[in-house]
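One structure, pasted below without further comment.
Part of the complex only, each chain left as placed.
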Amino acid sequence: MSGTCRAVVIPAPDEPVQVVEIPIPDLEPGAAILKTVYSEVCGTDVHLWRGRLSGVPYPLIPGHVSVGRIDAMNGVIRDLAGAPFREGDLVTFLDVHETCNACYQCLVNKQTTRCPSRKVYGVTYGAKDGPLGGWSELIWMKPGVKLIRIPAGLEPETFIGGGCGLATSVHAVERAGIRLGESVAVLGVGPVGQSAIALAGLSGAAEVIAIGAPDDRLAFARRMGATATLSLDVSHEERLERVRRLTGGRGVDVVIEAAGSPAAVAQALDLVRDGGRVVVVGQYTDHGTVPINPHSQINRKHVEIRGCWGSDYSHFYRAVELAARFQDRIPWRDMVTGRFGLDQAGDALHQVEGRQLLKALIVP
Amino acid sequence: MSGTCRAVVIPAPDEPVQVVEIPIPDLEPGAAILKTVYSEVCGTDVHLWRGRLSGVPYPLIPGHVSVGRIDAMNGVIRDLAGAPFREGDLVTFLDVHETCNACYQCLVNKQTTRCPSRKVYGVTYGAKDGPLGGWSELIWMKPGVKLIRIPAGLEPETFIGGGCGLATSVHAVERAGIRLGESVAVLGVGPVGQSAIALAGLSGAAEVIAIGAPDDRLAFARRMGATATLSLDVSHEERLERVRRLTGGRGVDVVIEAAGSPAAVAQALDLVRDGGRVVVVGQYTDHGTVPINPHSQINRKHVEIRGCWGSDYSHFYRAVELAARFQDRIPWRDMVTGRFGLDQAGDALHQVEGRQLLKALIVP
Amino acid sequence: MSGTCRAVVIPAPDEPVQVVEIPIPDLEPGAAILKTVYSEVCGTDVHLWRGRLSGVPYPLIPGHVSVGRIDAMNGVIRDLAGAPFREGDLVTFLDVHETCNACYQCLVNKQTTRCPSRKVYGVTYGAKDGPLGGWSELIWMKPGVKLIRIPAGLEPETFIGGGCGLATSVHAVERAGIRLGESVAVLGVGPVGQSAIALAGLSGAAEVIAIGAPDDRLAFARRMGATATLSLDVSHEERLERVRRLTGGRGVDVVIEAAGSPAAVAQALDLVRDGGRVVVVGQYTDHGTVPINPHSQINRKHVEIRGCWGSDYSHFYRAVELAARFQDRIPWRDMVTGRFGLDQAGDALHQVEGRQLLKALIVP
């Protein structure tokens, strides 16, 4: 393999994206090349474009969650069960890799999401490193990148419809420890919130209350399994009152914060019942502080607040399995409301930023 | 039994305490009268005196944790193992009672500390209700109050030296889930902090870092088992740097906040390692809000924050057992630095408020 | 209220049941009388009839899970939320009561199901104690018995169709800690097994494999949510092979043993994957021992085996909520395959013992 492929590049923060030619690397043993089928436009990509993350090596090819077909491999690469991949196989891959398996977080805390050596496709690799983002005709699977087979019967549109937000919400719901029959509020109805709503319902929550805006996203939340929706058009106090009425006056057992604004964390602490749990998963970028009253919102409430950062292989693996198993019940596929070629990637970013689209795909 | 007993009363917030005569009730079946041996002056008593808690039925007899001898009983009262109590037995009792065993918190959440019907000796009973606080010659054990035997060999001074703070810290350490060999920072070196330091060490923490003031309390923390102490005389940033040096650069596995100021909660989130746990137990009264950055202090750190309210029978039971078992290693007895008769109770409050004493006892 | 009511009595082990007149007690404060709508014929009732439980005070009125209407009350009785019950209200009640709230299990271990003072309607009360079993026109609610409202919209047939097995399986599934996407095998397709199948599916299990007999119960298991069924007509080895094929060669993440034969526990340990969990809930009576290899079935497999005894208020409360919430998806109502008047109770026992019926009701 040689030559180049076309890829979208963010040259620098706030600059218009461009389509450029990227050299295709020689494949070292254990490496592969994917022909991109779909790559996702995630909220993170807007953050990257706007320069809200630190340590990003611009120019950058965005796209951390993608589906592709194996175009070339050097040597044998196997799946979790030991079965070899073949050229033409439809796969996704864990964007996070090079977790070192040698540090405290990898070996003692067993929480690779906090490994300081981790590298992320489309985020911490730059365009100079090669086609290591999904908004590209081809994606280079470096040795050790974990490929995950899209099983027969799972439409790639369904998996990518869930995408990064689905894997993230698998992690958030795992942290939440939802028990059968509990009530759950999800703050935020973007891609993470929508999948969290679906997974809360699949986990047996009796009530799943979606809180967010705009109205069409709340309507979609109903399709994902929300049993009630509350709009940001009414005040927090009114929403709090509504949640109490829905929960016998107690507040919800679990809140999953997937909204992104610091204020949502304080609101989550009001909405949760005494002794309940709040998972904070929406604060991916730094939007400053929020005043918290540790007496009335933490200590006296006897709550647990659980931060949730990133996702690891297990969450991706589960995301693929859940998409395959529950695609009949959960309309992940319909979360995709826009498809863009490489040349339209700038439009995609603008529309996702403007919340005109719930989920956009890049289709190279 | 009839007549009256002498008791200390807080007439109203900020007013000087008085010694008054309180009628001794007739004992209904299941009730008892204790002759007070010691009653504790807890930080809560200062809060009560200063009017910082809501819903307190002044005038009030303070004293929620006490040791006494059974002076009279109506009928048979049994301990946990079914053995009957006898007159003259040395006991303490769970100050919280009338948890209803009929509400969501009691029956479903199994967290009686949040039962809305709970009553507390020395806090939510008023002097008009009878001798239901420990700063009194006699204490009326209403039917259903849980008596706990002070075992032979446990000096009452040792148990009351730990007192309320010991039971509270049993709960906090349970919430912390300290694992053998972990590092723990305790913020605050008052009675709760001192016992938390001791219990963290007994739980197998390899490092127990006490952070607080003044210096004599830090010195006492060493005696309780602290392996390092950090004074509030140096800045939070410097303390953070010191904690990192003591923990391989990572921060501590667990922080127990027993300081009381909202700022301590934010500091705790800085001190804890990624993926660690923060127990918030010191925020018993409302001192307002603190700015928290949910991105850098919760989400990206992947921490757990666990509020810890009050204590239930299991914590009191364990407190007595631990005091008896570990009295040779932990100088709970030496936490008592002042003893006061009923007539000196006002002095006790002043000196505890002024932090001149680590722990004061009322000896009627 | 006075006079008598008709009730079914087991005079002694293995003797034919009789219908007798039982005196109706005067209601002490806090007591009530229910007019029985349905009472369940549980497998336990067959055990009671056959004399397989120790300490049973024959003659006995069976029937521990029932639905009735409040016929009379002395004083105000309230539900969990504090709302008073009214005459005519449709309710069920927690058959286990008089848990002492004073022993180690109640107060320290917080596991009232092991309280030695507990009393059970239809099991540990005898006919001489009054109408304290459900196979009776009226049931006496002694003070402190926990009534639970059957909410509007929940057909009593649905709740009683689940019945005792539903509450028990709520407990078992809680012990199992099923995580979204896991695979679960349920051994046994009697009432406990059928509800465990339903609740495993509602908890988000991706695979729910029902193992048991006869075939019509396996067919019903499909309706309850089983994704695969395995008959006892094939050997354990063949079933093991099938389970492995369904789980990528690993075995299931969770086994819930609801079969009752000791051999099922050993089989469960074969079926579970390394590091998985086995809940043992089916061994309510003593059928002797089973050989277990602690090397290959416990230690090397790194499994967890969790015994699960009885159910407490929280499980009953959740059972009612889940029946109401998921009655459209789970055909608990159709588990009832026989209805019997008091005079036909003997037939009911024979047919349940012979496995001719999945669930029988007594309709007085």
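The chains carry the letters A, B and C, assigned in the order they are written, with residues numbered from 1 in each.
Please note the rule applied: a residue touches a chain if its C-beta (ideal position, glycine included) is under 8 Å from a C-beta of that chain, and two chains touch if they have at least 3 such contacts.
What you see is a predicted model, and the numbers here were worked out from it, not measured in a lab.
The complex is a homo-oligomer: 3 chains are shown here, and the full assembly described by the structure file contains 4 identical copies.
Methods note: only the chains that are shown with their structure count from here on.
Averaged C-alpha coordinates put the centre of chain A at 44 Å from the centre of chain B.
Centre-to-centre separation of chain B and chain C, using mean CA positions: 42 Å. Counting partner chains per residue, chain C has residues 80-81, 318 touching two or more of them. Note for the complex: chain A touches chain B at residues 104-105, 109, 111, 113-114, 248, 250, 257, 262, 265, 274-275, 280-296, 298-309.
Across the complex, chain C is touched by residues 80-81, 170, 173-174, 179-181, 199, 202-204, 206, 248-249, 318, 321-322, 325 of chain A. The touching residues of chain B, when paired with chain C in their complex, are 78, 80-82, 101-104, 107-108, 110, 146, 312-314, 317-318.
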